[in-house]
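Certain chains of the assembly are absent from this excerpt, and the rest are unmoved.
To keep things simple, chains are lettered A, B and C as they appear, and every chain counts its residues starting from 1.
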Amino acid sequence: MNKAAATQEAATPAAHRHIQHYRIAFSDCDPAQIVFFANYFKWFDTASREFFTACGIPSWRDTERERGIIGTPLLDAQAKFLSSATYGEDIEIETFVERWSNRSFVMHHVARRGDTVLVEGREVRIFAIRDPDDAKRIKAIPIPEDIKAACC
Amino acid sequence: MNKAAATQEAATPAAHRHIQHYRIAFSDCDPAQIVFFANYFKWFDTASREFFTACGIPSWRDTERERGIIGTPLLDAQAKFLSSATYGEDIEIETFVERWSNRSFVMHHVARRGDTVLVEGREVRIFAIRDPDDAKRIKAIPIPEDIKAACC
Amino acid sequence: MNKAAATQEAATPAAHRHIQHYRIAFSDCDPAQIVFFANYFKWFDTASREFFTACGIPSWRDTERERGIIGTPLLDAQAKFLSSATYGEDIEIETFVERWSNRSFVMHHVARRGDTVLVEGREVRIFAIRDPDDAKRIKAIPIPEDIKAACC
């Protein structure tokens, strides 16, 4: 990285970050008494949407009506489970966009209970419209520049 | 099967594979009309357990009572979403153990609708007992050799 | 069966009944080791739809496109929990329409494990279209006669 870039990076303020608070429910846990892992993927998905809401992006219902965008389906989801949690515990999920590409972006999530990191997750997402040739299927579009700008 | 193929198979015995059939329900789908992705993680988890059942491993309830093993919690889960599916469609999930290590193993899942691959998933799992120092937490143990032997 | 019973049966023709089979998954159960009760409502909902499918009714996706019907939302749901069940157990859900009114109908569900009745449920449902005045809301319509006829 040359000096100009370094300077620019120093000047580039930290990306938007969103914090979601959640108290774990009895029914979020399985017979092993701990959070059933797939719930983290659900919570990360909600955190992704809340991130957009915090950046001022209208609901996907509105974007579908106005410009056909039905949301940000996933190409890939991955999570590393570092520590377990159980019901009655309060957690928070920190969310930010780690990388923007032309047709996809990476959301990064960290779930914590106090200082303990519970789960780290990454989602590779696209922006999608309904497939004009088959209403049962969906289709990727290039990242909408205005949405990206609102989130950086 | 010709002789060469038979020989090769003897040298690399086919791992156990389990096929799980499922019809997608209305409530498995989200407002984008497609399966909410986190459900695949739930179905993969069920397929993992059904794999063990097909190999003759007792329920985790029984293993907990008999030897403390509460199940196979995840260190890592990852899925690649290749094609979407919707309610009323019949899918199948093929499951096998891709790799056994000393303290963890990798389960591989492929969800298909007919010949179309929908989702490919990998889970890194451990065998766990309850943490003797904290009943709210869990603890990894070495892979039980008898269980591994039953699954290979 | 004696003649009186046969006559009575002729006067009250057996309604269509649908049987749904399901093996309870680990993640269907809560830390009390038993099925989390709300899952029965999900399974009853699926059984309701499978009942319609067995009667030849197209998917709600098709009915929405063809005649605006988005499905059969609930006015009321009720369940009585008689016996608990846990993961690895096989259950079946028997479903039939108990009563048709002008604008609603009652579905009856019985979940059993072998001869043991686990849960009895009733759903009061309507047929709905999207509210023409507010796309975020829905609206009841009279029971479609052709659908009722196909289910009796």
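Annotations
Simple rule for what comes next: a contact is a pair of C-beta atoms (placed from the backbone, for glycine too) under 8 Å apart; a residue touches a chain by one contact, two chains touch by 3 or more.
What you see is a predicted model; the values in this text were computed from it and never measured.
In this structure file the full complex is assembled from 4 copies of one chain, 3 of which are shown.
Keep in mind that, in the parts below, only the chains that are shown with their structure count from here on.
Taken as a contact graph, with one node per protein chain and an edge wherever two chains touch, the assembly is complete, since every chain touches every other chain. Subunit A and subunit C have Cα centroids separated by 35 Å. Among the residues of subunit A, those touching two or more other chains are numbered 31, 33, 36, 38, 61, 86, 136.
Touching subunit A in their complex are the following residues of subunit C: 26-27, 29-31, 33, 36, 38, 61, 65, 86-87, 135-136. Across the complex, subunit A meets subunit B through its residues 31-34, 36-39, 41-42, 45, 60-61, 70-71, 73-81, 83-84, 86, 128, 136-138.
Of all the residues in subunit C, the ones that touch subunit B in their complex are 23, 25-27, 33, 42, 45-46, 49-50, 53, 59-61, 71, 86-88.
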